[in-house]
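What follows is chain A.
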Amino acid sequence: MGERVLMKGNEAIAEAAIRAGVQAYFGYPITPQNELITYMSRHMPEKGRTFIQAESEVAAINMVYGSASAGARAMTSSSSPGMSLKQEGISYLVGAQLPAVIVNIMRGGPGLGNIAPSQADYFQACKGGCHGDTHMVVYAPATVQEAADLTAKSFDVADRYRNPVIILGDAILGQMMEPLVLSEVSPNPPPKPWALGGKRHGRAPNLINSLSLEEGVVEDWNWIFKAKYEEMKANELMVETLHCEDADLILVAYGTTSRICKEVMHQARAKGLKIGLIRPITVWPFPYKVISQAARKTREFLVIEMSLGQMIEDVKLAGLGDASLHFHGRPGGGVPQEKDIMEIIDFVLVNKRVGRITTRGTVIDWEIS
Partner candidate 1 sequence: MTKGKIEIDIHMCKGCELCIAACKFKVIGLSKSGQVNKHGYRYLMAAHPEQCTGCGMCAQVCPDSAITVWRLASNT
Partner candidate 2 sequence: MDMKKVAGRSPLWLDKPSPYCPGCGHGVVHRLICELIEEYKLADNCVFMAPVGCSILAYTFLGLDICQSAHGRTPAAATGIKRVLPDTFVLSYQGDGDLASIGTAEIIHAANRGENITTIFVNNAIYGMTGGQMAPTTLSGQKATTCLDGRDPSTGMGYPIRVCELLQSLGGVTYLARTAVHTAAHVAKAKQAIKKAFEVQLGKKGFSLVEVLSACPVNWGMQPLEAVDFIEKNMIPQYPLGEFKDEGMCVSPKAREGGA
């Protein structure tokens, strides 16, 4: 049995990574994930592992690229503007088939924004914020425990597919303290015969590279990536569903927002309203089938996000049949309020769309435009 501790999300992610055998961490200070780099600066050198506060987020992701190409478990973390800086490096990781773990503790944007929580980097993480046909498993933890567990898992997943993995958190998750159990793990990274450096003992030279000027080569590589993405979709999907079997309205939310929705769901159930929740734990791969299946019985879906609406496009894509789709979101650091979500539930389920919605950020019968 592991150790039960009280930790901030940022620190829990760092500690979980250390226990998972991360050998190199490179980061740059940016609120609201500074506790992560600070924790690493203290504990990585203690364990004889590599820590560098790099000159920029760009340098940090490229240091990760280097360590990953040398076969080491490598990680970086940042927040939204810094994540934008990393996109080139992430594309190179995908193109060169390198494992790495990248943590984004999202904050309000666009631009410099603020240091409040946000989920507006969903498109960036899931639709390939970097150039090329890139995809990677994206975990969206909702509790500090889950953040630790998924961080530990992400190193195995990255190594399994030779592909980067993103942990998508937000300022609330990063900053809040919750109890969690940290398990004793024996990290078991697979052998990496493709890695550079170390004594070759006669092995042929290896190449870590994402360029080829020869005709057809990069296309062939992309078909290899496609096969990997299909495997990830088949094996790595994680989703939680609560009370959907008899639901008249299903809330769809991930991360911190899902906690707010859970609370709303409990309150609504207490009032006799049949509310369910679908919580993607991986936002890539996305639980399209779970949603379209639920839409066979449930007529109303309400997506809640800390953004102007990004995941909702994937909910729509899932295919809801005749079911209605509604949205409530708060961008730029705003956090959805229980009372506002309840107001929409009342409007749709109780008042049968008679009356008016008083909050901004709500769209009834959302359509893509």
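Please note the rule applied: a contact is a pair of C-beta atoms (placed from the backbone, for glycine too) under 8 Å apart; a residue touches a chain by one contact, two chains touch by 3 or more; residues count from 1.
In picking the candidates, the idea was that all candidates are chains of the complex that A comes from, given by their letters.
What you see is a predicted model; the values in this text were computed from it and never measured.
**Student:** Given that all of 1 or 2 sit in the same complex as chain A, name the one that actually touches it.
**Tutor:** 2
**Student:** Candidate 2 touches which residues of chain A in the complex?
**Tutor:** 23-24, 26, 50, 52, 54-56, 58-60, 62-72, 74, 88-89, 92, 96, 196-201, 205-211
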